[in-house]
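Excluded from the complex is one protein chain; the other protein chains are retained at their positions.
Let's turn to subunit A:
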Amino acid sequence: MVELKLSKKEEYLQRTLDKSTARTPVSEFWRKFKKQKLAFISFFFVIFLILLALIGPFIVPYDIAEPDYENVLSGPSTTHWAGTDPYGRDIFSRIVAGTQISLYVGLTSVLLGAIGGTFLGIIAGYYGKWIDRIIMRICDVLFAFPGILLAIGIIAILGPGLGNVIIAVAIFSVPVFARIVRSSTLSVKSTLYVEATKSIGAKPRRIIWKHIFPGTLSSVIVYFTMRIGSAILTAASLSFLGLGAQPPSPEWGAMLSGGRDYLNIAPHVTIFPGLAIFVTVLAFNLLGDGLRDALDPKIKD
């Protein structure tokens, strides 16, 4: 009851403040974010990609699986915008349909990694002592396997396939999030308001959910966006190496790998899926950069 009254009071205060000069964090964020032109464009491009991922397979002009042996490896034209592949399938349609796969792999793997890493990071940072030491040592061990190698090792155990790529990339993102969240947990934990909450007898679970977790959220969001680009790249690399999506899947890395043998006579089979990966990853990276600049109070213009 008491809490409700307080929050109403707060709301009122907020509203009166809004009318005057002060800005809410959200509008402040939006103002800064809009200034980053490239990030702003990327934001809309990412929304476009998400829409494409949802409806892409239904709007493509050609069947993505049906071979057309009359029309093998033909170059870009008005009927086939990005040409056809060794089976005569329309590359443009396959790229559009493949958006779904790349975004799905990128988003789910980073989301799983972020959830796992945030959980471990908060536990380590909040409780400290031996829990912290154990969690951080595990992270050190995972960090000892550089880059994509940990993912390859995990796939060597689990076997190739897209589902295993998601698991591999997720595990490989866990220590990254754990470290970042741990350090922001440590800084939030030492703030005065957390001390105050503790002194009035709030339970650890409440402190973590109400104060620590929201405090770490902005760095998690920034890293989440920045990791999506690299997760999509890693997944495409693994598919290119034959460890991820298998043909005839229209996954971009797998399509590229299939075009390798025809590079000399039909370079378009390789060029277009690569461009799709590049543009998608670039959009996520630019968006991540923009979010970082807008959310990170340290960087002021």
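The rule is simple: a residue touches a chain if its C-beta (ideal position, glycine included) is under 8 Å from a C-beta of that chain, and two chains touch if they have at least 3 such contacts; residues count from 1.
We take it that contacts and distances are computed from a predicted model.
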{"item": "Protein name, per the UniProt record, of whichever chain is missing from view (\"Glutathione transport system permease protein GsiC\", \"ABC transmembrane type-1 domain-containing protein\", \"Lysine-arginine-ornithine-binding periplasmic protein\" or \"Protein translocase subunit SecD\")", "value": "\"Glutathione transport system permease protein GsiC\""}
{"item": "Chain not shown: contacting residue from A:46, A:97, A:148 or A:231", "value": "A:148"}
{"item": "Absent-chain contact - pick from A:26, A:157 or A:192", "value": "A:157"}
{"item": "Absent-chain contact - pick from A:34, A:137 or A:206", "value": "A:137"}
{"item": "Residues from subunit A at the interface with the omitted partner, ascending", "value": "38, 137-138, 140-141, 143-149, 152-153, 155-157, 229, 233, 236-237, 240-243, 253, 256, 260, 263-264, 267, 270-271, 273-274, 277-278, 281-282, 285-286, 289"}
